[in-house]
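Sharing a structure, written as structure tokens. Questions coming.
One protein chain is absent from this view; the other protein chains keep their places.
Going by the order they are written in, the chains are A, B and C; count residues from 1 in each one.
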Amino acid sequence: MKDKGHFPDFRFPPILKKLKRGPQIILPKDLGVIVSYAGIGRNSIVIDAGTGSGFAAVFLGNIAKKVYTYEIRPDFAEFAKKNIIRSGLDNLVLRQKDVFKGVKEKADLIMLDLPNAEKIFRSKFNLAEGGYIVSYLPNFEQVKKFVEAARKKNFETFTIEVMVRELMFREFTRPQTKGLMHTAYLTFAKKQVVQRPIQNVKKK
Amino acid sequence: MKDKGHFPDFRFPPILKKLKRGPQIILPKDLGVIVSYAGIGRNSIVIDAGTGSGFAAVFLGNIAKKVYTYEIRPDFAEFAKKNIIRSGLDNLVLRQKDVFKGVKEKADLIMLDLPNAEKIFRSKFNLAEGGYIVSYLPNFEQVKKFVEAARKKNFETFTIEVMVRELMFREFTRPQTKGLMHTAYLTFAKKQVVQRPIQNVKKK
Amino acid sequence: MKDKGHFPDFRFPPILKKLKRGPQIILPKDLGVIVSYAGIGRNSIVIDAGTGSGFAAVFLGNIAKKVYTYEIRPDFAEFAKKNIIRSGLDNLVLRQKDVFKGVKEKADLIMLDLPNAEKIFRSKFNLAEGGYIVSYLPNFEQVKKFVEAARKKNFETFTIEVMVRELMFREFTRPQTKGLMHTAYLTFAKKQVVQRPIQNVKKK
Partner (left out) sequence: MKDKGHFPDFRFPPILKKLKRGPQIILPKDLGVIVSYAGIGRNSIVIDAGTGSGFAAVFLGNIAKKVYTYEIRPDFAEFAKKNIIRSGLDNLVLRQKDVFKGVKEKADLIMLDLPNAEKIFRSKFNLAEGGYIVSYLPNFEQVKKFVEAARKKNFETFTIEVMVRELMFREFTRPQTKGLMHTAYLTFAKKQVVQRPIQNVKKK
């Protein structure tokens, strides 16, 4: 999403301000929640695909121990490479490769900002115990496919949307008039623990 | 906020699941956005006050290099101490002290979950260049006081609220019926850069 | 939805306070928006199905000239009948009949709170010029079916969700903590005017 400065939601941390905008990016509101719900920290190994502009990779690289970022398109990979250099981070490995062709690295988080994220469940990957696969998908139909593919492989999932609204303090105080109402649904998939019965979401 | 399991928003990362619930905590939806908007990462130094149950300290300690957490109440400090031990983290320093009596550590983030957070602007602190003071305040009047105190000291601020809504995939798909509509407003205060004119929020 | 008094969103106008709660009802937040977006007023003829507890029929009957309300289940029709008497309104006609078997009355609004609302597009009905068919459907899949069935018959549609959040004024001021995050999606279907080209929703 190109930031034309209209939306106060586009408030970027210093690490991302160093980067150039290219292909659509994941915003801090969603990146932050991915980190907090998946419990990513300074010892985490993260796989990120597709790299796109490299914003998510750099954001996650600022937190995690190591980030392997996969981008199939050479032009995006080239663009991201420059952003990675701008970031000054040295724990990012950029691979111009299809993430669905298989990834060997044992990861605590596999973050997928790709249209057919559900393909991961037919791919080879190596998720650490308690690790998450997270998809960032704007459309409802995509999320449904991802959830169904995850469940078939005995992953538990939950799906959320994150809305951020700014409160403006000027002469008077009021919420922002216009803003972002939707970016994407975040789905968290976690290997189901076998010993206990499948935990159903409470009926309401 | 005591989690009685009713709200799917209470989905906790592994690091927080090890802890016991005591005084009200900041939820992952807010913690994640604090981290992402303030740009906290594995090299960051964080000051957190009040410690309360220690959830925020542990969450931030999992990400940052070092967390100094201040709690004035001995009972809370005692409770938090046990949670810190449960977390297994060794980069947390708990101080049973009033954060407003002054903190020496140079920090990238001073996170305040205290009713009178605006007192920080009359206290001694040592904020790194580009660092943030962030307040977590449920009430409108508190936020206003904080914003006004910040501006008097030439801090720029922006205030947001973060809403997370779950999408339920059962026989059919729909958003969750009931849930959390408000926890607190997050205000980010940053030292204004002197060289450029005061950046006003665009009129809309 | 049974009101147990927990949610300040359940604030009812005098006309509905006279009624007894039976089967799930449509809340004022959604009823009001149906009225305003469909432009219902004191000269409007409305068809409502299924009647359920009769809340929507009574609400609409308080505004419109005439309301024909259809309920297939005898027990619900019996329950609603008593509510209609309690309301004191004399412009409501209750029919214990399947609305999809065909309705003759020319209506400005056909409001469907029924699981298979899309069946209306294969039924006989008589919509006034500029009139709306509105469905109240909680699940995504139902809405999609309704939209697709409408479009096949050259109806234009738009779908909205209405969220109401209360601001609490006590010692301090803050939004309500917990509340209703979803009731149903409202879809408005309107016969496409032939003379002008199909109006596409702006790409964003």
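As a convention for this text, a residue touches a chain if its C-beta (ideal position, glycine included) is under 8 Å from a C-beta of that chain, and two chains touch if they have at least 3 such contacts.
Since the model is a prediction, treat every value here as computed from it, not as a measurement.
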item: Options C:V35, C:A49, C:I120 or C:I133, residue touching the unrepresented chain; value: C:V35
item: On chain A, residues whose C-beta touches the chain left out of the figure; value: 7, 138-142, 161, 165, 172-183
item: Hidden partner chain, residues of chain C it touches; value: 5-6, 8-9, 11, 13-16, 28-29, 31-42, 59, 62-65, 130, 140, 143-144, 147, 157-170, 173, 176-178, 185, 188, 201-202, 204
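In the analysis below, only the chains that are shown with their structure count from here on.
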item: Chain A-chain C separation of Cα centroids, rounded to whole Å; value: 38
item: Chain A and chain B, separation of their C-alpha mean positions in angstrom; value: 22
item: Cα-centroid distance, chain B relative to chain C, in whole angstrom; value: 42
item: Residue numbers of chain C (touch at least two other chains); value: 140
